[in-house]
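For chain A:
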Amino acid sequence: MEYKTVLTTCGYCGCGCGLYLEVLDGQLAGAQPCKTDSVSQGGLCIKGWNVHEFVQNSERLTKPLIKKDGQFREATWDEALDTVASRLKKIKGEKGPDSIAFLTSAKCTNEENYLLQKLARAVVGTNHVDHCARL
Partner candidate 1 sequence: MKEMQGRARKLLEEKKIDGFIGLKMQHGHPAPFMFSRENLGEVETLVVGDVRYPLNKALLKVANQYPEITLGVMVRGCDERGLTELLKWNQLHRDRVVPVGIACTRELADSCECYKPYPSDWVVGEKTEGIAKSKRLQKIEGMNQKERLGYWLNQFNKCIKCYGCRDVCPMCFCEVCSLEDRNFILTGKLPPENPTFHLSRAVHMVGRCIDCGLCEEACPSNIPVRTLYKKINEIVKEYFGYRTGESSEGKSPLNLLGEVTLELSDVNK
Partner candidate 2 sequence: MAKEVQSTGSFEPKIIAFLCNWCSYGGADLAGVSRLQYPANTRTIRVMCTATISPHHILKAFQKGADGVLVAGCHIGDCHYIKGNYMTIKRVAILKDLLRFTGFQEERLYLDWISSAEGVRFAETIRNFTQKIKELGPSHLRISY
């Protein structure tokens, strides 16, 4: 029988509000805003209040999936990445680099976003890069 709260940062957007994840016997039971956090000062948006729901959700993806004949089947990381690379190469060859667009995420770090736009510009050769916060 154990109840504790773990101080962490919300991963949903670039704000980075401080929040406590409530843990009851190893299972996430809720979220509370951290009142002494200098960024969020005790406030949370609706995503932050429900951040405990997706972490241990049974519907989370655990393996890469590739669609074949309208059905998803499990694959390895190598297989999945090879598929993506070859398809993107094919599209770039047939339709040109500007037919591919890249969408980054506020959940990623700045460094990860930098890498993706570098991939878009230097490797694929397009400046069609945008961010989920603009949607």
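Candidate selection criterion: all candidates are chains of the complex that A comes from, given by their letters.
Basically, a residue touches a chain if its C-beta (ideal position, glycine included) is under 8 Å from a C-beta of that chain, and two chains touch if they have at least 3 such contacts; residues count from 1.
Computed from a predicted model, the values in this text were never measured in an experiment.
Q: In the complex, chain A is touched by which of the candidates 1 or 2?
A: My answer, from the options 1 or 2, is 1.
Q: Which chain A residues qualify as touching candidate 1 in the complex?
A: 1-5, 7, 18, 20, 22, 24-25, 29-30, 32-37, 40, 42-46, 48-49
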